[in-house]
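Missing here is one protein chain; the remaining ones are kept as they sit in the complex.
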Amino acid sequence: MSKARLATAWLGGCSGCHMSFLDMDEWLFELADLADLVYSPIADVKVFPPDVDITLVEGAVANEDNVELAREIRANSKVVVSFGDCAVTGNVTAMRNPLGDPLGILEAVYVNAPDRNGVIPAEPGIVPPLLPQVQPLHKVIKVDAYLPGCPPPADRIQRAVEALLAGDPSRITGEDIRFG
Amino acid sequence: MRELRTTVTIAFNDVEVEAFADETVMQAARRNDVFIPSLCYVEGLSVWGGCRMCMIEIEEDRRLRPACATPVNPEMEVYTDTPKLRAHRKAILELLFAEGNHVCAVCVSNGNCELQDMAVACGMDHVRYDYRSPRRAVDASHPKYVFDPNRCILCTRCVRVCDEIEGAHVWDVASHGADAVLITDLATPWGDSTSCTWCGKCVAVCPTGSLSYQGTAVGEMEHSVSMISRLAVARSRGEWLDPEAVS
Partner (left out) sequence: MAAPIDLHEVAERELSERYGFPWRIKACMSTACLSAGANQAYEGMEQTIEKEDLALEARLIPTGCMGLCSRGPLVRVLRRGTDEIMYQAVNKEVAIDIITDHVRDHKPVETNVLDHNIPFFTSQEKIVLENGGVIDPNRIESYVGHRGYQAFERVITRMAPEEVIEIIRASGLRGRGGAGYPVGSKWALLAAATGDTKYVVANGDEGDPGAYMDRTVMEDDPHRLLEGIGIAAYATGASQAYIYVRAEYPRAVERLDRAIRVARRKRLLGRNILDTEFSLDINVRIGAGAFVCGEETALLASIEGRRGTPRLRPPYPTERGLWGAPTMINNVETLANVPTIMRKGAEWYSSIGTEGNTGTKVFALAGDLVNTGLIEVPMGVTLRHIVEDMGGGIPNGKAFKAAQTGGPSGGCISSEFLDTPVDYDSLRNLGSIMGSGGLVVMDEDVSMPEIAKFFMAFSMDESCGKCSPCRAGTVQLHTLLERITSGAGTRQDMRDLEHLCHVVRDTSLCGLGQTAPSPVLSTLHYFRAEYEDMLVSEEATNA
């Protein structure tokens, strides 16, 4: 059997899910026998590659770069997985949503806060503009499986990846889908 | 002193069990360890029937019925776990999650929350509907407790326990529809309430992190619904009355 092409991506999240992924410790060696990690924030690949079998996406969709990457992931992946609460629900990243227009929040943080230099960072092409509302991943692209948790503990990730590699995401159930 | 209650036979998912003739399907299910989800039902408090998680199917009845408010009928055949019920319950849960601001990761009740548990039990792994992200102010004016309406699912357990067990009726619902919200007294801050006795029963029965003790951090809040049920049931049976004193 040829090795699966696995990717992980990081949108608007704290990277905690990736930390938890690394917590799988020695199982990562077994995983390496089953799949090649073709794209990941921990693998320093710049461009999302084609023909990916499974992509785990951490983080909510919070800015325009997130949207762009999400679409690229969708176009090049067979199975897209919302990985962790931010991707699944918006979670902490989306806690700005009730406050409305992000500009007000940026002002509060960068302009009105006493320890800041009074400018909202703006660097076209580098600092991506925020979306009016943070969205869970499935509101932007079609998602095939969900792995909630903040972060999902390593053993859950392992069971989920095993299920995905076996082509049966319906096995991700019970306590493995607990939020929080 | 307790009367002998008549029993009847009913079936849950094709398994026959004994039920009391004067109880509800929910009560029969709980005594027989049959799982029927619910978020507003508390044994000992009045039946509210608002969360609609406990809908069941009954043989030869076209409509779904709420188990909490459906009396037991001899020979009735109840189904609690059909594909339709599962799909409907999941949808109702999604509606509840989309309605408020339920951020488990930063909630005092994380790990001790009936809503969170219910999502696990019902296999709800994401919300199809748009999050409404309402802006709701937290009321932390009470010296002992905090009310966070962002986490409130309007089950009204607090309203009922305060009115029916404590007898204070501090809580009630104001406004209607999507704007419905819990209030204390006449919509004044809880800390200013002159009717609140600080008994904490509302906090004990809250299914989510909406009502909590001041100073609890993420995941530290523990509710105690069973304590309230014990209280209510014992009281209804007059268990603590001095037999000498009651004549």
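To keep things simple, chains are lettered A and B as they appear, and every chain counts its residues starting from 1.
Basically, contacts are C-beta pairs under 8 Å (C-beta built on N, C-alpha and C of every residue); 3 or more make two chains touch, one makes a residue touch a chain.
Keep in mind the model is a prediction, meaning the values are calculated, not measured.
Of the listed positions B:Arg31, B:Arg132 or B:His169, the one in contact with the omitted chain in the full complex is B:Arg132. Note that of B:Leu45, B:Met124 or B:Leu154, the residue touching the chain absent from this view is B:Leu154. Although one chain is not drawn, the whole complex shows that of B:Met55, B:Val78, B:Val146 or B:Leu231 it is B:Met55 that touches it. By the touch rule set out above, chain B reaches the unshown chain at residues 47, 49-52, 55, 63-64, 66, 69, 71, 84, 87-88, 91-92, 95-96, 98-99, 128-130, 132, 153-154, 172-173, 175-180.
Please note the rule applied: only the chains that are shown with their structure count from here on.
Here the CA centre of chain A is 34 Å from the CA centre of chain B. For chain B in complex with chain A, the residues that touch the partner chain are 97, 101-107, 110-111, 113, 116, 119-120, 123-128, 130-131, 133-136, 150. Considering their complex, residues 82, 85, 88-92, 94-95, 97-100, 133, 136, 138-139, 143, 146-148, 150, 172-175, 177-180 of chain A touch chain B.
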